[in-house]
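I am attaching a structure below and will ask some questions about it afterwards.
Presenting chain A:
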Amino acid sequence: MNILFDRLFGTGQHHIAIDGDFLGGTATVGDREAVIIGTCNKAAINCSTSLKVAGAILAAVREDEATFRPPRPIVFLVDTQGQELSRHEELLGLNGYFAHVAECCELARCQGHSLITVIHGEAVSGGFLAFGLMADRVCALPDAQVRVMDLRAMAKVTKIPYDKLLVLAEESPVFAPGAENYWRMGAIHELWRKNDDWRRCLIAALTQTEQEDGRARLGLERGGRELAAPIAALVATA
Partner candidate 1 sequence: MNSKTVNYFEASARTRITCLVDTDSFAEICPPHFRHTSPHLARLNAPVAFDDGVIVGRATVAGHSVLIASQEGKFNGGAVGEVHGAKLRGLMERALDERPVAVLLLVDSGGVRLHEANAGLIAISELMRAVLRTQAAGIPVFALIGGSCGAFGGMGIVSRLCAEVVISEQGRLGLSGPEVIETVKGVEEFDSRDRALVWRITGGKLRRAQGEATHLVDEDVHSFRSKTAQLLGAYAEEKLKPAGLAGLTEIQRQLAERTESYAEARDGRIIFQVSGFTDLEAVALMPIDAFNRQLGEAL
Partner candidate 2 sequence: MNKPSINTPIWDRERSNCKNRRERGAALANGREVAADDIIRLLETIIEPGDRVCIEGNNQKQADFLAKSLVKTDPALVRDLHLVQSVLALPEHVDLIEQGQVSLIDFSFSGQQAGRLATLVEQGRIKIGAIHTYLELFGRYFVDLTPKVALIAAQMADREGNLYTGPNTEDTPAIVEATAFKNGIVIAQVNEVVDKLPRVDIPADWVDFFVKAPTPHYIEPLFTRDPAQITEIQILMAMIAIKGLYAEYGITSLNHGIGFDTAAIELLLPTYAAELGLKGKICTHWALNPHPTLIPAIEAGFVQSVHSFGSEVGMENYIAARPDIFFVGQDGSMRSNRAFSQAAGHYACDLFIGSTLQIDMGGNSSTATKGRISGFGGAPNMGSDARGRRHASPAWLRAGREGRGSNSMPRGQKLVAQIVETSREHMQPAFVERLDAWDLAESAGMELPPVMIYGEDLTHIITEEGIAHLVRCQNPEEREQAIRGVAGYTQAGLARDKRMVENLRDRGIVQYPQDLGIDKRMATRDLLAARSIRDLVRASGGLYNPPNHFRNW
């Protein structure tokens, strides 16, 4: 992980503690301190991870409010295989915990914190929804794997032949796994390449955050999601 932190923030510019699948701390981004919150080891997000993430966000908001300093940016480092599948987690109401995380993200945004997501491993369905997708801007590292379900599993559930799905996946980004597909649909703002200076990329990304949710518009511009923006606009204004 340290190699990743070094590349993202610069050697010696980060103080991030790893606690199982959860990571939290601070780092320098450009000339500012940023709050770092994330998961690693393809974490299966459960109630307790959610509480750690939400707690870290609330702590950052609280701290900045108490010290009257400008709200620090929050960087989410995302690596999740999705939500934890278990009866216990469902009983506790894992969806409610995720909703709580989302509310904390929104609170931070309203308080003036910029939210940036960097996908450094996997970003899968519910785990990605919980906080990665709640950011103002989402960036993906070259090896990022983003998906809801792999095509073989999808073939099984939808009863559409796998080979047919493979062919259709070439034509359309809407169902097949891949960060590129999410980029085309506007949910990933930037795809960073292997040789990019990720530290600079992050600094630049931070200057481009916006509070408005512009993903549908972006998906339309990039040609990956041509209906979401016009239909939403139609319903909003008709």
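Here is the rule we go by: contacts are C-beta pairs under 8 Å (C-beta built on N, C-alpha and C of every residue); 3 or more make two chains touch, one makes a residue touch a chain; residues count from 1.
Selection rule: all candidates are chains of the complex that A comes from, given by their letters.
These numbers come from a predicted model, not from an experiment.
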{"item": "Identity of the candidate that touches chain A (this complex; choices 1 or 2)", "value": "1"}
{"item": "Residues of chain A touching candidate 1 in the complex", "value": "47-48, 51, 54-55, 58, 61-62, 65, 83, 85-100, 102-104, 106-107, 110-111, 125-126, 128-130, 133-134, 147-149, 154, 157-158, 160, 168, 171-176, 181-182, 185-187, 213, 215-216, 219, 225, 227-229, 231-238"}
